[in-house]
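Missing here is one protein chain; the remaining ones are kept as they sit in the complex.
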Amino acid sequence: MLAVFDDRAAVRHALAFEAALARAQADCGLIPAGVADEIVEASAAIHVDPAALADEAAHAGTLAIPLVARLKAALRDKPAAADAVHRGAASQDLADTVMTLQAAAAAAILRADLTRLAHALAVIAERHSQTPALARTLLQDAVPITFGLRAAQWLAAIDGARRQLDRASPEALLLQLGGAAGTRAGLGGKGEAVAGHMAQALGLAAPLAPWHARRVGVAQLAASLGIAIGMIAKVALDIALLSQNAVGEAREPAISGRGGSSSMAHKRNPTGCQIALSAATRAPGLVASILGGLAQEQERGLGGWQAEAPVLADLFMLAGGSASAMAAVAEGLETSPEAMARNLEAADVGQDPGESAAIVAAILEAYRKEG
Amino acid sequence: MLAVFDDRAAVRHALAFEAALARAQADCGLIPAGVADEIVEASAAIHVDPAALADEAAHAGTLAIPLVARLKAALRDKPAAADAVHRGAASQDLADTVMTLQAAAAAAILRADLTRLAHALAVIAERHSQTPALARTLLQDAVPITFGLRAAQWLAAIDGARRQLDRASPEALLLQLGGAAGTRAGLGGKGEAVAGHMAQALGLAAPLAPWHARRVGVAQLAASLGIAIGMIAKVALDIALLSQNAVGEAREPAISGRGGSSSMAHKRNPTGCQIALSAATRAPGLVASILGGLAQEQERGLGGWQAEAPVLADLFMLAGGSASAMAAVAEGLETSPEAMARNLEAADVGQDPGESAAIVAAILEAYRKEG
Amino acid sequence: MLAVFDDRAAVRHALAFEAALARAQADCGLIPAGVADEIVEASAAIHVDPAALADEAAHAGTLAIPLVARLKAALRDKPAAADAVHRGAASQDLADTVMTLQAAAAAAILRADLTRLAHALAVIAERHSQTPALARTLLQDAVPITFGLRAAQWLAAIDGARRQLDRASPEALLLQLGGAAGTRAGLGGKGEAVAGHMAQALGLAAPLAPWHARRVGVAQLAASLGIAIGMIAKVALDIALLSQNAVGEAREPAISGRGGSSSMAHKRNPTGCQIALSAATRAPGLVASILGGLAQEQERGLGGWQAEAPVLADLFMLAGGSASAMAAVAEGLETSPEAMARNLEAADVGQDPGESAAIVAAILEAYRKEG
Partner (left out) sequence: MLAVFDDRAAVRHALAFEAALARAQADCGLIPAGVADEIVEASAAIHVDPAALADEAAHAGTLAIPLVARLKAALRDKPAAADAVHRGAASQDLADTVMTLQAAAAAAILRADLTRLAHALAVIAERHSQTPALARTLLQDAVPITFGLRAAQWLAAIDGARRQLDRASPEALLLQLGGAAGTRAGLGGKGEAVAGHMAQALGLAAPLAPWHARRVGVAQLAASLGIAIGMIAKVALDIALLSQNAVGEAREPAISGRGGSSSMAHKRNPTGCQIALSAATRAPGLVASILGGLAQEQERGLGGWQAEAPVLADLFMLAGGSASAMAAVAEGLETSPEAMARNLEAADVGQDPGESAAIVAAILEAYRKEG
């Protein structure tokens, strides 16, 4: 996930944007195919030092200016190509498309980890569908449950999070191409076609219209990540509570080199849960940061959208880190039916788990139906 | 919107929950129909002072305890009915269902105001589809646009917000019925059927499973409200900026008694925009509050879910207030094509609005298709 | 605390503002004393329906306009007085001063509850300064501690929160008087003196300068409340964790009618802790809402400051509710040295509490020194 958001990936996506723009303009008859070829080749061949570019971008206030300058310099012997680079595009077209390409790559990784986590939870739910356990409400002993129902509820949480991420993605993972002010001026009246070609080349959907100052898709994606992080943390908190020595019903698998204490050699800390709970401490504020920038000025805002990319990257990294850590926890979760039985016995609330089995079955069935 | 969330409405929904529970248990053969009739009648006839009940609920830590006590007292001469009240339900079943019923009522009002706002913006977009204007990016004069494109982008923002609210609602507006710990114990193995009957009676969807500690639906709804508030504020900020005296391209309609200044009689303040911008100042934090409570403990959390209802109410009231204020603004928006032309002229950036017309047409077509 | 922030209190403070303004102008020779007397008398005698006023204020976009209209109407037979009402003041002068007066009243209540809570924790720390207990880190059993050290750390948390609230208050509880744009025009060159007189009459400090669009004091106060709520919640979470049946080292006092369950008669829920934890779920977002409005436009912002008063009221109500609930919990906390000893024994980590006693003594001494 770190690689998805590092400066090298950003440069690679930015060059892909410029190449796709040139190719699409050629496809639409706006520039000669040979000129596009030259730009595409230069984009592939050019070596850009990501750190130096980041410094210049910070100074210029935009990534596009120093990047385009380098491409043009590389094409200084091919004036028609140098002249055609970035034509019709604005800095934000480049920045938004880079952010979208990174988000698409990150979403694929996250989805895989959520799927892994869901699968592991489904296995636990099924294995323990009849294992008696004690429910706890408001942190107090309550009534009987099955451990399988607890795990099935975790599964439903993760599955729900995954579903809403899937729904948010198509609205968010869109090409941006609007030019200086979202009118697609300078593209010879073929802006929509150019955008369509570019989107296809880059593996993104084409938007209904340029969306420079209308960030509903980004906001939905961010909110979905925040919700996913929250749902993963719900699982983590439950496991951490079950891992308390006085409870002892479950604990994280022993992973070599993880969960130790620098001052207490005997401890096994719930480090996977810690990752997820730490992420959930940060996520709500990050989502608020995205929402706080939605009222963007006129045809291109001042400050709001520039704040989005690092925040979205943080959300993806926290979500990915949580999902991956908790997938490992769930896959190796150590459970103690003995402790569950002992705690249930001590609570003296009988043995009736109600419709636990039926609810587990319903959750598993819904989970399997969607695959 | 205030009426949707006042204490009287909460009491009404709470009594409807108890009546529906009794009726559903009778339908499923768990209690005699006559006993259910008595509960239903008592729920309809009882007079509850909302303020007194709220005080007792605050002391008890839950609304259900004092409400159920009153219902049982009202049925003291009908012991079978008194005994059957609230059977199989937990406090959170009642609280969550009340919150859901309020949210459903609020969502209907909000949807109507968003529809009104979208319609008014569509009218502006169409009327000004050819009106030359000046785009502004990073608060600086940029290149030509049409005023219609600006309004069409506002429309797309509101329409996008409305669509995602529509998608969030079915996952959020769910009956809650799980009993003491989400196992539906105490319902004679007919819990799923009871829940189905109740949901139908109350006009809600039945959930896949009890969702006491799995709040993905609530979180999605809250996020959708936050996004809608942000999109409305985008429109408001643009109109406020266009209303600056030095710009003068648009201003809020004069509404008797609104927008005055207690110290400057000559002013007409953008009060509708102020409502929307003030709401957008508050919304991100409110969404963060909901997300911050997602990691709820075990089978019923301590603190997280109890924080949701007032926050969700605030979000609905802010969204509703914004949508309604900006619908009035959009319906009566005063525009000045002369000022637009003058400002465009002064910027000296030519007259080419690019593909503004085509983009307006695409946005209007998409808007009309969904109706 | 509810009474501090209800509409009646707002009206009372608003009338006090107008009376103090008139009296101060008379003191500075700007209007005759008799005219000021008439305004002061009318402010005392007038009956205003808070609900009707709130409706009109919502429509007008400001409280001042309908309130001043009523005062002028009440003085219609005294034209000099009617004419002098509100002279030199702006709507925001009134609104900010009302907010400040409410905050001052709320801060006094909160301080008393924090003092009560701190005192109760100091008693526990002292009583249990030698009681062996088991420390837990990352929710895992760790090493020996004393229960007194745990309580002393709670005390230090509350005391720290109280201290920073005390520091934030003087910068926040300031009169506002700047007129139409913060220049104090219309006050005959005596604006500073008028502000000084008004501040004294209202029991507030006079600001260095009008602060309409410079909200550092409000933000500090809000942040201090958020921190206080967080510190109270730290105590609450610890007590709730100690109250788990499997731990059993402490629990909330039994309070008649509190902490029951509508579905499980045997339970005693940690309802005081729930109040504090629910407040802490909401507070971070509320503080973010205040911070999110800081970039206010020019000489009076559009939206940002209008969002503050309801958020600040929420923060005070949550802080007050938490402090009061946890003061009751701490005053009656039931502790079980037997359970502490048993859990320590089971952990098999020896009996050495390190410098627990010295740390308790240091915390108690610092607490007592400030009184």
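As written, the chains take the letters A, B and C, and residue 1 is the first residue of each chain.
Assume a residue touches a chain if its C-beta (ideal position, glycine included) is under 8 Å from a C-beta of that chain, and two chains touch if they have at least 3 such contacts.
These figures come from a predicted structure and were not determined experimentally.
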Residue in contact with the excluded chain [from A:9, A:156, A:287 or A:329]: A:287
Omitted-chain contact residue, chosen from A:46, A:206 or A:264: A:264
Touch criterion as defined above, residue of C:8, C:127 or C:214 at the omitted chain: C:214
Per the touch definition above, residue among A:90, A:231 or A:250 touching the missing chain: A:90
Touch list for chain C against the chain that is not drawn: 135-139, 142-145, 149-150, 152-153, 156-157, 160-161, 164, 167, 171, 179-187, 189, 191-192, 208-211, 213-217, 219-220, 223-224, 226-227, 230-231, 233-234, 236-238, 241, 277, 280, 283-285, 287-289, 291-292, 294-302, 352-356, 358-359, 362-363, 366
Where the unshown chain meets chain A, residue by residue: 56, 59-62, 64-65, 68, 86, 89-91, 94, 179-180, 186, 233, 236, 240, 257-264, 269-271, 273-282, 284-289, 292-293, 302-304, 306-307, 310-311
Footprint left on chain B by the chain that the document does not show: 136-143, 240-241, 243-247, 261, 264, 266-270, 274, 284-285, 288, 292, 343, 346-347, 349
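Quick note on the criterion: only the chains that are shown with their structure count from here on.
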Between chain A and chain B, centroid-to-centroid distance (C-alpha), Å: 27
Touching two or more other chains - residue numbers and ranges from chain C: 240, 261, 264, 269-270, 274, 284-285, 288, 292
